[in-house]
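Heads up, one of the protein chains got dropped from this complex, but the rest are sitting where they should.
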Amino acid sequence: MEDDVRIPIAADTDLIPARAEGRALAERLGFTRTDATLIATAISEIARNIVVHVGQGEIVLRALDDGRRCGVLVVASDEGPGIRDVDAAVQQGYADSASLGLGVPGARRLMDEFELESSPEAGTTVKMVKWRVRDDLEMLRERRRRNDVAG
Amino acid sequence: MSVAILRQGDVLIASIRADLSDGQLLALRDDLAERTGADRIRGVVLDVGALDVIDSFVARSLRSIVEALRLRGTETVIVGIRPDVAIAMVQFRLNLEALRAVLDLDEAVALLDQLTDREDADGG
Partner (left out) sequence: METENREAEAPAPEASPPGPDLDGPLLHQLVEYLRQERSALREEWARRIMDAQLLRAMTAQEIFSEVTAVYDNYVTALETGSVETLQAYARELSERIIPRGVETHEVLGIVLLLRDVLARSLFAHYQSDLRVWDRILDAYEPAANRIAVTVGVSFVEERERVIREQQDAIRELSTPVLQVRERLLILPIIGVLDPARARQLTEQLLGAIQHHRARVVVIDITGVATVDVTVANHLVQTVEASRLMGASAIITGLSSKIAQTLVDLGVDLGMMRTVGDLQGGLEEAERLLGHRTPPRNRPTQAE
């Protein structure tokens, strides 16, 4: 569909373009403003993790399409030392407890799919997706657009 | 001072911009704490209307400002949380108990009146 959007993350100022691109992609795909904010917030949270704990990484945004649904895929990766206790990181009570400060559980609650892989060798990669279901009217239009492009 | 802090009567108003760095947020907290002590300030209004995202760090910073000011006997009210941001903050399950929030400046001043009157009454 479209190309991936890559945002390098090296300082807290990079959070601004990361959020803005996330919001822009969501809006382009027809997400509501609220959902676009949820996506931007999740991106902010995960990107901030990178800045605070590793110092450098990357956010990649991709538009997804599986016919009935369209979605935003966010992949955040860094090559840091990894999260030692992944289960604990993912399980917390409040999103912003001081103890781990990772904000991962919060981001998870904002998105529909969430995957975290971490190891000392490969660093940490977070993949999260938010979906939007297309209604009948939109399905019709999508089909027509695809036919136009093909024909 | 990177954030403009305005004074309206005995209330300070600080508008938080979207591009504030983490360091600047912390500096704001210290600036406000200093000024409330020195200038006989009754209350502080934090305007977050420019923020289209409030993540856990920003929420923590807001809490930190509220607590620092409370230690100095000053109440803080937050204004300008947008509907979509409010939904995100709640779905996020941020710890929001300590935060008092209202729609706009007028409401904020009215609330501060109420809070400080009550304090005066208690102090009696």
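Going by the order they are written in, the chains are A and B; count residues from 1 in each one.
Here, a contact is a pair of C-beta atoms (placed from the backbone, for glycine too) under 8 Å apart; a residue touches a chain by one contact, two chains touch by 3 or more.
Quick caveat: nothing in here was measured; it's all calculated off a predicted structure.
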Looking at B:V11, B:V66 or B:M89, which residue reaches the missing chain? B:M89
Where chain A meets the chain that is not shown, the residues are 32, 34, 137, 140-141, 144
Positions on chain B contacted by the hidden chain, ascending: 79, 81, 83-84, 86-87, 89-91, 96, 99, 101-104, 107, 114, 117
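One rule holds in what follows: only the chains that are shown with their structure count from here on.
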Chain B partner contacts - residues on chain A that touch it in the complex: 12-13, 16, 19, 23, 33-34, 36-38, 40-41, 44-45, 48, 94-97, 103, 105-106, 109-110
Please give the residue numbers of chain B that touch chain A in the complex, ascending. 18-19, 21-22, 52-57, 59-60, 82-85, 87-88, 91-95
